[in-house]
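Missing here: one protein chain of the complex. Every other protein chain is in place.
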Amino acid sequence: MSAVFAIIRRDLLLAMRRKSEVLTALFFFIIVVSLFPLGIGPEPALLRKIAPGILWVAALLATMLGLARLFAPDHADGTLEQMVLSPTPLGLLIAGKIAAHWITTGLPLVLLAPVLGIQFDLDSGAQGILVVSLLLGTPLLSLIGAIGAALTLGLRGGGVLLSLLVLPLYVPTLIFGAGAVEAYISGTGAGGHLSLLAALLVLGGFFAPWATTAALRIALE
Amino acid sequence: MLSATSLSCVRGERHLFDGLDLAVGPGEWLHVQGENGAGKTSLLRILSSLSPPAAGEILWRGQPIKTLGEDYRREMLFLGHHGAVKEELTPLENLTLAAQLDGTSLSEADAMKALARFGLRGREDLPVRFLSAGQKRRVLLARLAVRQATLWILDEPFTALDVKAVDMLSGLIVEHVTGGGIAILTSHQSILLPNGKVLVL
Partner (left out) sequence: MSNKIVNWFKYASPQSFYPVAGKMIPWFWVLAAIFGVTGLWISFFVAPTDATQGEGYRIIFIHVPAAWMSMFIYVVMATWAGLGLALNTRLSGMMAQALAPTGAIMAFLSLWTGAFWGKPMWGAWWVWDARLTSALILFFLYIGFIALQAAIDDARRADKAGAILALVGVVNVPIIYFSVKWWNTLHQGASVSINKAPAMATTMLWGMLIMALAFWMYSIAVALTRVRAIILEREAHTEWVKELSEVKQ
């Protein structure tokens, strides 16, 4: 297990040393979300209605940005080979890398979402549900995304291909995540959505590192 | 201790080698030679279990490495073309984190000692990207010195090293082999080390 924490610590350390990548994704999120009112108009009732969808789609795209760089640097400098050859099971190391990816890209989005929610006139209850849904959903985005990142590792046009592979798989997360906030606003309660999101997270946490590991081994062969 | 029988390697449609046998025991080292594109790197990657052979079997202490898995990898150290050295991290961080990923721990004092041995004293806390190419390779060599492994598989370890570093590395390999270790390496230069075998692809 110490190897898992070691790799999380290493990736966080690397993220600290090249802050620009983390900050770029974060500002992308902020800018995309802020563009919608400019495109649609400032009517509060309409904005309140579309806010969950916009925040979630923007979170999805912001996660996509860093995804191509999840394994690419490790692949380029040979670290990935060493990880495959490490006595520690590769699945654990990959799980650590995915966790680090979430801490650097998903978690900031979760923390920032309430601030952006204010732009859309969301009340505090809806804000809370938004944060919880993102807290459950963004790890899932990192998990599913890691599979795509591993499959497209080292391919030409990898970045675009990655979004083609991953975005359709993001559909359930988007539906349950944005749906939770909408359901709360419309008064039907967000419980069902959130528990389904949690169930997906458990499922993804179990299968995604495994599939990612298999994909990485193939990429390195 | 490491033996391989009738290995073959296919890249795309080309057969790089077929029916290759080799055996290396404790206290021996193997120099893999061959033209560019003869399959030296492919052979080392197969021996390190990174890629599977198209046919044939590799045994470590009499057991197939496929079934040994982690037990084989614990005793084996592979250095490829890329050093697995992170540019943003300092040599010290590189060494300690690499050890932790392998599931072992490396004290700071030991790491400092290994770095000092390779002439990196005073640069322990400088991110690697500020070091010269030769110094970067030395960070890598320091890793050889601290990692406990019986079998070393080194792909072109002498590249980008100055004369002094070549001597250091040779010394390291001799030390490893005379201590009962095994080394398999590729190199374009001829290497004068005792107890060597040569395999020409």
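Lettered A and B in written order, each chain numbered from 1.
To be clear about the criterion, a residue touches a chain if its C-beta (ideal position, glycine included) is under 8 Å from a C-beta of that chain, and two chains touch if they have at least 3 such contacts.
This structure is a prediction, so every number in the text was calculated from the model and none was measured.
*Asks:* For the chain that's not shown, point to the residue among A:Leu23, A:Ala76, A:Leu155 or A:Val202 touching it.
*Replies:* Answer from the full complex: A:Leu155 touches the omitted chain.
*Asks:* Just to verify: which one of A:Ile50, A:Leu107, A:Leu165 or A:Ala198 makes contact with the chain not shown?
*Replies:* Of the candidates A:Ile50, A:Leu107, A:Leu165 or A:Ala198, A:Leu165 is in touch with the missing chain.
*Asks:* Which residue numbers on chain A touch the omitted chain?
*Replies:* Contact residues on chain A toward the absent chain are 147, 151-152, 155-158, 161, 164-165, 167-169, 171-172, 175-176, 179, 182-183, 188, 196, 200, 207, 211, 214-215, 218-219, 221.
The criterion applied here is as follows: only the chains that are shown with their structure count from here on.
*Asks:* Indicate the whole-number Å distance between the mean C-alpha point of chain A and the mean C-alpha point of chain B.
*Replies:* 37
*Asks:* For chain A, which residues are in contact with chain B within the complex?
*Replies:* 2-3, 6-7, 9-10, 13-14, 17-18, 76-79, 81-89, 93, 220-221
*Asks:* Write out the stretch or stretches of chain B touching chain A in their complex.
*Replies:* Residues in contact with chain A: 48-52, 70, 73-74, 76, 78, 80-89, 93, 97-98, 100-103, 105, 127.
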